[in-house]
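Take this structure first; my questions come after.
Just one protein chain is left out here, and the rest sit where they should.
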Amino acid sequence: MNWQKLTNAQIAWRAAQDIEDGAYVNLGIGFPEMVAKYPPEGRDVIYHSENGILGFGEAPPEGEEDWDLINAGKKAVTLNPGASIFHHTDSFAMVRGGHLDVAILGAYQVAQNGDLANWRIGTSGIPAVGGAMDLVHGAGRVAVVTDHTTKDGKPKLVERCSFPLTGVGCVTRVYTSLAVVDIEDGHFVLREKIPDISMDNLQSLTGAPLHLDGAVLDLITPELT
Amino acid sequence: MNWQKLTNAQIAWRAAQDIEDGAYVNLGIGFPEMVAKYPPEGRDVIYHSENGILGFGEAPPEGEEDWDLINAGKKAVTLNPGASIFHHTDSFAMVRGGHLDVAILGAYQVAQNGDLANWRIGTSGIPAVGGAMDLVHGAGRVAVVTDHTTKDGKPKLVERCSFPLTGVGCVTRVYTSLAVVDIEDGHFVLREKIPDISMDNLQSLTGAPLHLDGAVLDLITPELT
Amino acid sequence: MDKTIDNLDEAVSGIPDGAVLMIGGFGGSGAPIELIHALIDRYRATGSPKDLTVVNNNAGTGKIGISAMIDAGMVRKIICSYPRTKDHESFASKYLSGELELELVPQGTLSERIRAAGAGIPAFFTPTSYGTDLAEGKQIQEFDGKPYVMERWLKADFAFVKAELGDPHGNLTYRLAARNFNPIMCMAADTAIAQVSRAVPLGGINPVDVITPGIFVSGIVEVPDPQQEEDLIRAGEVY
Partner (left out) sequence: MDKTIDNLDEAVSGIPDGAVLMIGGFGGSGAPIELIHALIDRYRATGSPKDLTVVNNNAGTGKIGISAMIDAGMVRKIICSYPRTKDHESFASKYLSGELELELVPQGTLSERIRAAGAGIPAFFTPTSYGTDLAEGKQIQEFDGKPYVMERWLKADFAFVKAELGDPHGNLTYRLAARNFNPIMCMAADTAIAQVSRAVPLGGINPVDVITPGIFVSGIVEVPDPQQEEDLIRAGEVY
């Protein structure tokens, strides 16, 4: 490979650039939470947590946690001015009712028709779904941040998900370690790729055809690890 | 007629005697509201208002009304210690969800199967339903306070309602100006009557058979006008 | 992010002809009189917005507020539970003459339909109205041996509400029982505009005291010392 894929931090940075000023945003637990570290200068973003918080801020210093104030990932958070607290059903009313502008989630697989699989691999072991199946409905747009392939090199952008689905036709944009891909009319449409990878190589790491619709921009991010 | 029917105040007094200590009660707008004037000594009753109050109290003195604090009848009220305020949907969750112990409503007609008609007479004019159709569902018991007959002497306790229904099979007890009547298994069961009226006379003023199940008690109330 | 709107004229400027407009309040409590009257001013000046569908518990009382909207000729349809208030002449005359359409909804069903719209629930089942004229034509289904009526969500393009405190993010609190329909209408409308008796800076409302989180609110406009509908009606005011 004569290219260097983006780090998770860089993927998160790129996803953060698309969040509009004043947006209400839910970030999935784990990797997607990193998006909150890179809000573009001057943009006000309000983060939603499933357990009933709007407007939470950074983690408190270690030792100063208040465990009655945690996010959906059960990490201690703080409140920004203008925050509000509500119960779980009101919280999911915000989600399901279409009040969030953006949800950014992780993925095992994303299909070219927008299907998302991110809650379990196969049918053995202990299943756990959390809020993922709710979050794919209702947000103005549902984006995914993910490595472009699995650890053993298999495509995560696929023709059709083989893992159990989280939602049908819900994802509209995928930020990967190699590219930014939109989902339109049942196709992957390549918008950006890292400069060093060839189209052929990128296609070979992608499980369904990458369509073009206008220029493919260079995907360039700051150095972030 | 060699009997004197009960006044509305006396009917309300009788209905109030059946309200248990600690009960959550909704009183329909108008005549049923009088029930709140006669709580039996030592019983704590918490009144619910559809517009989002539990635990409201008496009207404030004239001139001291706060029009942000009204009941479902749009009359100014006060708050008792332990009151709470909530929005309309939470308020009807209490109603529909079966959390009220008693609802006491007015009636145009009550049928022997418990059907209630209390929202409109016929189909002309301006219809208005308010919370009546919700209140007949969910309360532990739904009782009616009413004159035994209409102003022109027609029975209000009937075989089958001729006016548009508010609810099906919902009423379990009727407090009238002449009697206390339970509704059981599709029948009127006479529990109490004013001493001076004969069974025959009472039956002739009732639109469906009055069944007996044990003793019929004397319906005696204080002098109240 | 600052959702503050400078004045009432601007607050009501976005509402187009034919809009569905939810108006909060129950009786005079929580009724956004100044927003309503600003909208009437706009209609009188411009002829717009007209053909409105108004959602409220009632259909106007006296000669102010929703009644004045009806009198002005801006309203095509009312969705409410109880149009027969003490002084409902404005509604009555146009309804009985067929100029004004009415959709009558039981009060609890009305509030649940509004909440469902805000919560992304397109339909739900309720025991309310089963076996009555108001269930006609609706889907009936039994659960655990009991019949229920299916009701649809009720969405709006705009909502006008009256709140006590409001901050730049749109977080709101309400005075006493002025809460009523206001919080759920904010949830159900694409654009909810709140008149607030006091605009406070961010942080001016304790997060646990927020009743309507700002995500449900598009704009707030400060109206200090707002009029109380009940006082206007008792004074016989005509707008």
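Lettered A, B and C in written order, each chain numbered from 1.
Criterion: contacts are C-beta pairs under 8 Å (C-beta built on N, C-alpha and C of every residue); 3 or more make two chains touch, one makes a residue touch a chain.
Quantities reported herein were computed from a predicted structural model and do not represent experimental measurements.
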Omitted chain's touching partners, listed by label: A, B, C
Can you work out which residue in B:Leu6, B:Ile19, B:Val35 or B:Leu54 touches the chain that's missing from view? B:Leu54
If the hidden chain were put back, which of B:Ile85, B:Leu165, B:Val180 or B:Ile197 would touch it? B:Ile85
Answer key for A:Asp134, A:Asp147 or A:Asp182 versus the chain not shown reads A:Asp134
Spell out, residue by residue, where the missing chain touches chain A. 49-53, 65-70, 74, 85-89, 91-92, 95-96, 115, 126-134, 137-138, 164-168
List every residue of chain C that touches the chain not included in the displayed model. 112, 116, 119-127, 141, 143-144, 146, 148, 152, 173-176, 179, 207-209
Can you list, in ascending order, the chain B residues touching the missing chain? 21-22, 24, 44, 46, 48, 53-55, 79, 81-86, 89-90, 92-100, 137-138
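Please note the rule applied: only the chains that are shown with their structure count from here on.
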On a C-alpha centroid basis, what's the spacing between chain B and chain C, in Å? 30
Can you list the residues of chain B that touch 2 or more other chains? none
Junction residues of chain C - those touching two or more other chains: 115
